[in-house]
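Left out: one protein chain. Kept in place: all the others.
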């Protein structure tokens, strides 16, 4: 029944506001992220030039820092953006592959020491790595079998005073006290490269729409997975799933999202 | 009736010639631009290495300079390409986001001082910024509500001795004297990230096919928007629109483009 307390109308409010979302992006998925942000009604901006950092922050309603193809050069830009944006603009961190690559983990941990992120979005291995849990290895950039995911997410949220979105078979959203579980999932969300990157920037789009970070995280996550589940219905594989996923992102409104939730309720009861 | 004076056969001539189009590209949309150039029958080449500049210019039949993810490093490469190509190869400038980011505006203005571009393709805010019109603010990388677009496009064309393609609800093409208005538009051309980038490189493909710059600009712009409008017919959202848009680009010939124009004439009469 949790869903009745969430402000699902944010889906429509976002389209009305058309917030500007700056993503310091993963070059592997930069095009999908831009299309997804645009599809839900926000305006994506991207930049790789450190000299544009200040102006980009001024333009942005919210910012996502994605470590997917982090380089020394991009790190310089990221820090300049964060110095300017810290506590002034909503910030999302996507710590891609910190569960697999120790140099990235160090970068992420240093960023988390120096700056405050409103939201951290990662898979179980990434979130485990951030809190120094070395027992939960990843498989490449993919999550390994991490047990006790709720506990790990809560620890991470408390440690960094952030809302943590731990995505997986069940998405876990927590501020360290309150817990929200999103049961909607689709296998293709895993096979499609960039699903996590997309969600991290969709979260920023909602943070650029409301000051209610909690609702922003939940609405973004449920919207994303609803689009993924609905895309499954007529898809034969990765290609047709992607087509319908972007169709869903571009047509979904608060009403159709609520319809999806109401229809799905029975299927997902424990 | 203007359309009868335009050499629409360029669509077929391009496929026969298979011109090589060099794009110094926006990393957000580099894949879509390459696919679109290939789909209409040209051969895309890309490069990010300054040492390849000379050879790339030699290979190219026409060149598009896109500022979408401009960096100091790319600017060095762009200048080397332009020094080699200036007045030797047809050049298109896509001044992405110069309406929003002042450092980009300076870069674009300096390039326009030092080099001659045959065509400038931008949205209303970008074209306005190039001529120092500060009353027409943009919204992020998107155009704001710019009034008097024809006047702005004409001023820009005269100032830089170029044909200006100002894309928007109605596309305005002008050399500062003669005006062509393209009425065909589709909402998805705006939601799809990279539509402007694609057009800028499609224009280069036609410049690599004919020395008639005016016809090249019009045929590229009408072809692009025709594909966008036709893609609307069976699309449910961004994903399926993109599929059909690339289908249309890859199958369109002069005859089907003329059919589209003849069928659409009545719908678009003022």
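In order of appearance the chains are A and B, and numbering begins at 1 in each one.
In this text, a residue touches a chain if its C-beta (ideal position, glycine included) is under 8 Å from a C-beta of that chain, and two chains touch if they have at least 3 such contacts.
All of these numbers come straight from a predicted model, not from anything done at the bench.
Asks: For the chain not shown, which residue from B:149, B:200 or B:248 touches it across the whole complex?
Replies: Going through B:149, B:200 or B:248 one by one, B:248 is the residue touching the chain not shown.
Asks: State which residues belonging to chain A touch the missing partner chain.
Replies: Touch with the absent chain occurs at residues 27-32, 68-72, 97, 100-104, 139-142, 191-194, 235-240, 242-243.
Asks: Footprint of the hidden chain on chain B, which residues?
Replies: Interface residues of chain B facing the absent chain: 18, 20, 25, 27, 30-31, 34-35, 38-39, 43-49, 51-52, 55-56, 59, 242-251.
Keep in mind that, in the parts below, only the chains that are shown with their structure count from here on.
Asks: Could you put a whole-Å number on the gap between the CA centroids of chain A and chain B?
Replies: About 33 Å separates the centre of chain A from that of chain B.
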